[in-house]
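A single protein chain has been removed from this complex, and every other one stays in its place.
Right after this comes chain A.
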Amino acid sequence: MNILEVNDVQKTFATQVAVDKVSFRLDQGSIFGLLGPNGAGKTTLIRMITGIFYPDAGTIHFEGRPFDAANDILRIGYMPEERGLYKKMKIGEQALYLAQLKGLSRHEATQKVRYWFNKFEMQNWWNKKVEDLSKGMSQKLQFVTTVLHEPRLIILDEPFSGLDPVNSNLIKDEIYDLARKGSSIIFSTHRMEQVEEICDHIILMNKGQKILDGSVSGVKQQFKENLFQVGLENAEPAENGAAPRSEAFAVVGEKDGQLVVKIDPGHRPNDVLSYFIQRGTGITSFMEILPSLNDIFIRLVEGTPLARQFQKV
């Protein structure tokens, strides 16, 4: 079931089209990566999904119904990239306040805050003030206040920035856990290795438009360059005299002491293997090289003016 369906949404600010006819779907329980360079229109898109902005054109459906900001907003948890808390307010009270703004009663809110504070070992923070917290600590508090009302859709914009590896893993595990329990997660970041690790599905935006949409493995397949890494038995490939020559492939380099070959169109990986087998060369490994999302990202975005007129709209 689709928890969120965005159809051709568009938003224009003054002279600039911030989001230009973007569509995508989000399955229940999936982790969705929303990628793009600065100023691509991600924040504007998120603000339309969270009801902060109305789209100029296009529709948004939440749980199969047209998006109704007043009610559906209570079932969404949003952790913006630029996030803050009331510095002078006590942490416990602050969490309660934000939970109540999400429609929980004071009683419910208290229970949920206690549950999450226990889980993250934050019990003795209750009466501290936000200004006494480190960046990582306030990040954890932000995460708790984003998810404690058990939203159906969770939007996390750079959730790991400022977190040490231990706390990053803690949050990551919670994200998996929330997805397993049926929440859908939109994850916006520049950190491609995190996207590869966490996300099921991604879209890439640039200059307000969606330029890529698919599963992580699907996208990698789509952008693969038929590169393979071949490990050969005897000695270093470079000392093998002349590089192997075949009409089926060309050697394009080497990596970790192994050959990197590019298979020409119309040929199969088997042709590479049979080439070496026919020559009696022992093969120790054979592996396809798929592009990293980072490579794909840079390839797609490169050459376009990244610095748009303004970053945040």
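As a working rule, a residue touches a chain if its C-beta (ideal position, glycine included) is under 8 Å from a C-beta of that chain, and two chains touch if they have at least 3 such contacts; residues count from 1.
Following the convention adopted for this analysis, contacts and distances are computed from a predicted model.
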Item to check | Chain excluded from display, named as in UniProt, from "Predicted lipid carrier protein YhbT, contains SCP2 domain", "ABC transporter permease", "Xanthine dehydrogenase" or "Membrane protein" | outcome: "ABC transporter permease"
Item to check | Sole residue of A:88, A:107, A:180 or A:245 that reaches the chain not shown, by the stated touch rule | outcome: A:88
Checklist outcome for this item: Only one of A:57, A:101, A:252 or A:283 touches the unshown chain, namely A:101
Next on the checklist: By the contact criterion defined above, which parts of chain A meet the unshown chain? Give residue numbers in ascending order.
Outcome noted: 14, 47, 50-52, 73-74, 76, 78-80, 82-89, 97-98, 100-102, 142, 145, 310-312
